[in-house]
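Coming up: chain A.
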Amino acid sequence: MRGTAQPAVHLKDLNMVFRGAQGDTVALQDANLDIAQGEFVSLIGPSGCGKTTLLRLMADLITPTGGELLVGGKSPALARQERAYGYVFQSPALLEWRTVLNNVLLPLDVMNTPKATRQARAHEMLKLVGLEGFAGRYPWQLSGGMQQRVSIARALAFDPALLLMDEPFGALDEITREHLNGELLRLWQETGKTVVFVTHGISEAVFLSTRVVVMTSRPGKIEGVVDIDLPYPRNVETRESPRFFELATRVRELLRRGHGFDADD
Partner candidate 1 sequence: MNKAVLSALTAALAASALSSAGAANVPVKLQLKWFPQAQFAGFFVAQAKGFYKAEGLDVTLLPIGDQSPIQTVATGAADFGTTWITDLLTARQQGLPVVHIAQLFQKSGYTLVALKSSNLTDPKQFTGKRIGVWPSGNEYPAVALLKKYGMTTSLDSTVANPSVQAVTYPFDPSLVFPDKVDLVSAMTYNEVDQIVGLGYSLDKLQVFNVSDFGINLLEDLMFTTQKTLDNKNFKNSGMSGQEVAAKLVRATIKGWNYAVANQKEAVQTVLVNCGNTCKGSGTRASAAGHQTWQMTEVAKLYRAGQTLKGNAGLLDRATYAANVKQLMDLGILKSAPSAGAVNYKVWEMATGKTAK
Partner candidate 2 sequence: MASRTVALGRGRAGGLPGLGWLALALGLGLLLAAVWNVWNFPLDGVPPGRKGLSLTLIVLGLASGIYGLAILARRMTGVVPALLAALLTLVAVEGLLRAYGVPPGLIPTPTRVATALYNSRTVLLGDARVTFVQEALLGYLAGVGMGILVALAAVRFPFLERGALPYAGLFASIPIVALAPVIVKAFGLEWPSKAIIVAITVFFPVVVNVVRGLQSASPLLLDLMQTYAVTPAASFRLVRVPSALPFLFNALKIGSTLALIGAIVGEFFGTTGQGLGFRIQIEAGRFNLDIVWAAIVIASVLGIAFYGVISWLEMRFTSWHASRRQPG
């Protein structure tokens, strides 16, 4: 399952500085990371440490101020032109004038996928996120969590090889989140996609990932990377295994270090 020679994402001394009237913000400093094809990598770190920034850099929504960044061996701009990734934003970002179904159809429409299969594909995605009964509703008729699931369905609809997900389950209740964690994991295993997944949840990160990247803020940096060697299939028992707790503790320690809380312990 681990990748082939060409990494899905490659960062070398990547820097992102936002210039502003009140001074510059170093959102990302000298980040180095390689994500292999088919990996599931979680980014975890305190608020404002540059997780979203890093995803947006990969998505070519912003341009780095220094360093090297390749997506699928190509420049992020080219990757974007080739529609190499699907992006799930931190908030649902639905088009409020389109029904749920039409929101999911949107990427299929603009990418001119074969008309015959569009509807079926969109319904299939809605079923995947448990919203097949809501196809005709408008976004405002859905709860925040349901809206976020629509946006996940939309990102999956055109079957990109790379998924960039910015706290997709942040707005969900614990049970739904665990259910969707399971679904995402299954989907990832079945399709062999590469996933870059931003989260604030330690157990979510450990449960889902092949590796967890721990970041610190001011300036945004990669503090450390934890390899998750939990066996597959991962299920409820996985969450209760001693190894799971060991790994979670490891991540938590790295996070605390980043927060500068060590002295208090």
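Here is how the candidates were picked: all candidates are chains of the complex that A comes from, given by their letters.
Everything below uses one rule, namely that a residue touches a chain if its C-beta (ideal position, glycine included) is under 8 Å from a C-beta of that chain, and two chains touch if they have at least 3 such contacts; residues count from 1.
What you see is a predicted model, and the numbers here were worked out from it, not measured in a lab.
Trainee: Given the candidates 1 or 2, which is the one that touches chain A in this complex?
Mentor: Candidate in contact with chain A: 2, the rest do not touch it.
Trainee: Using the touch rule from the top, collect the residues of chain A that touch candidate 2 in their complex.
Mentor: 59-61, 80-83, 85-87, 89, 91, 93, 95-98, 106-107, 110-111, 138, 140
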